[in-house]
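After this line comes subunit A, so read on.
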Amino acid sequence: METGILTRIGYALVSLFVITNYGLLLIGSMARISAKVQGRVGQPVWQPYIDIVKSTAKRNSIGHGIMFYLGPVFRLAGGVGTYMFIPAVYGSVLFRNFSDSGDLLLVMYFIFFGQLGMALGASEGGHPYSAIGVSRGLSQMTAFEVPFALSVIAVAIQYRTLDITAIVAAQQGGFWNWTVATNPLAVVAALIAFLGMSMHNPFSIVIAPQEIPIGPPTEYQSNLLGMLQTNRAIFNGAKLVLYMNLYFGGATDIVTMVVKTFLIYFINVFVGQAFPRFRVDQSIRFFLGVPTLIGIASVIIAAI
Partner candidate 1 sequence: MMRRVLVFLAVAGLAWALLPLALGSGVPEAPGALATAYLTDAPADFGAANIVTAIVVSYRGFDTLGEVAVLFAATAGVGALLTRKRLGLGDAEPEAKPAATEILVTATGLLTGLLVMFGVYIFLHGHLTPGGGFQGGVVIATALLLGLLARPESHLSHGILAAVESLSGAAYVGMGLLGAFLAWGFLDPRALPLGRIGSLVSAGSIPVIYSLIGLKVGAELSGILDALKGDRE
Partner candidate 2 sequence: MSLLEFVSRINPVAASGAVLVLVGVWGVLARPNLFKIAIATSVMETGVNLVILSTGYIRGRTAPILDSAVAGTATDAAGAAARMTDPVPQALVLTAIVIGLAVTALQLSYAVRLRAAGGGSSIESYGDEKW
Partner candidate 3 sequence: MVNPLWLFALSLGAAFLLPLVDRLGRRIALVLVHGVTAAWLAAGLSWLAVLLSGGEAAEFGTAGFRAPLAIVLRVGLAEAAGVTAIALTGLLAAFSLTRSLREAPLGGAMALLMALMGLSGIVLTRDLFNLFVFLEISAIGTYGLLGFDDRKPALRSAFKYMIAGGLASSLYLIGVIYVYRLADTLNLDIAAAGTALSGPAGTAAVFFLLAALLVELKPFPANGWAVDAYETAHPGISAILSGASATALLLALWKILPLLGPAHLSLVAGSGLATFAAGNLVGARQDRPLRMLGYSSVAQVGLVAAVAALARLGGLGDGGADFAAAVAGGLLLNHLLAKTGLFLLAGAVEDDDARGRLAPLSLAAAGVLSAALVGLPPFPGFWAKWRLVRALADSGLWWILAIVLGGSLLEAFYVFRWLGLRAKGEAGEAPVRLGIRSAGPVLAALLLAAAGALAGIRGPVPDLLLWAPWAAAAILFLLDGTPGWLKGLLSVAAAAAFGAAAWDRLDGFRQFFAVMLLGGGALFSIAALRKGGPRRGLHPLLAAATLALGAILVARTPLEFFFAWETMTAASWLLVLRGRGGEKPALSYIVFGLGGAFLLMAGLAAGGWDGGIAAAGWPGLLVLVGLLVKAGALGVHVWLPGSYAESDDESSGFLSSALSKAPIFALFALALSLGAALPGGPWTSRALGWLGLATALGGALYAVYQEDIKRTLAYSSLGQIGYILLAFAAMDQAGWTTSLYLALNHFLYKSMLFLAVAGVIQRTGTRNMYEMGGLIKKMPVSFLSVLMAIIALSGVPPLSGFGGKWLLYSTLIGKGWYLETAVAFFASAVAFLYLYRLIHSIFLGQPKPSQANVREAPVALVLPQLVLMAVLMAVSVFPRLMLDPILALVGDRFPAAFVFEGTRLRSALGYWDGTLTMIVTGGVFALCLVWMLANLHNPQSVKQFNIVFAAERPLRPETTHYAWRFFEPYRKALGFLTRERAERFWDAFGTGAASVGGALRRLYTGNGQTYALHVVLYVAVLYLLLGVL
């Protein structure tokens, strides 16, 4: 029985609210963990909230043109949209979101929506660092996309479906049904790709030109920056949920989801602390090397 459309929108807003807060806290806590690892005190866990509020409250907002204003809108819509197309919690009507719009392929491609819009908006700012950052980001993206795609293919082969809900369903029934257990190579490939995707060390060259704000948006400030910061939380959350669904058995309740995604993200940060930064060409060659071979191996295993 179909839920009424208004109800669905209401559920989606709730789901969105949850993931936003979770994402912000996640970022805050990870920053703190990093600081501890480096022997610093670090920021408070709620620092992201402070940042967003501060940005949004700025009295002036500098703009370079329509696309410049639309960039963060695209970006945030991309993040929110990505999340909206993923069923966050298996079996939950509340967290089902709008996952009936499309399958895994839709999610994979919708990830680009925000990035593309952001890149365009930042470009209109006229700052060369924006363009440089985008060029690096895109270059790197093409490379990590390969192991990720291979790993997704392996998953699709394994479960004979691209429907995320169905993939999660197939992993129910204990750890040994998770993809990480049934096809660990696929998970390894995907996790390496995830490092690139989240632009942490050693693949942080993308944000190197300006270091302080993330990604290309050197020129952004005020409310616009606030939106970007918000998106960062949502988008991160969405990607983590996606990984969880694909490789770690999904979640049947919100607590499981929080624990699993936290741990997945932790891997990321952990690696980031341990390795220095690659140049773009190095990271491209890296992703197209061993991770790709692992991915291919995972596809072969799944196909056999």
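Everything that follows uses one rule, which is that a contact is a pair of C-beta atoms (placed from the backbone, for glycine too) under 8 Å apart; a residue touches a chain by one contact, two chains touch by 3 or more; residues count from 1.
Picked so that all candidates are chains of the complex that A comes from, given by their letters.
Please read all numbers here as calculations on a predicted model, not as lab measurements.
Between subunit A and the candidates 1, 2 or 3, touch in this complex occurs only with 3. By the touch criterion given at the top, residues 9, 56, 58-67, 69-70, 72-74, 76-77, 80-81, 84-85, 98, 100-106, 109-110, 112-113, 116, 119-120, 123-129, 131-132, 134-136, 138-139, 141-143, 145-146, 149-150, 153, 156-157, 160-163, 218-219, 222-224, 226-227, 279-282, 284-285, 288, 295-296, 299, 303 of subunit A touch candidate 3 in their complex.
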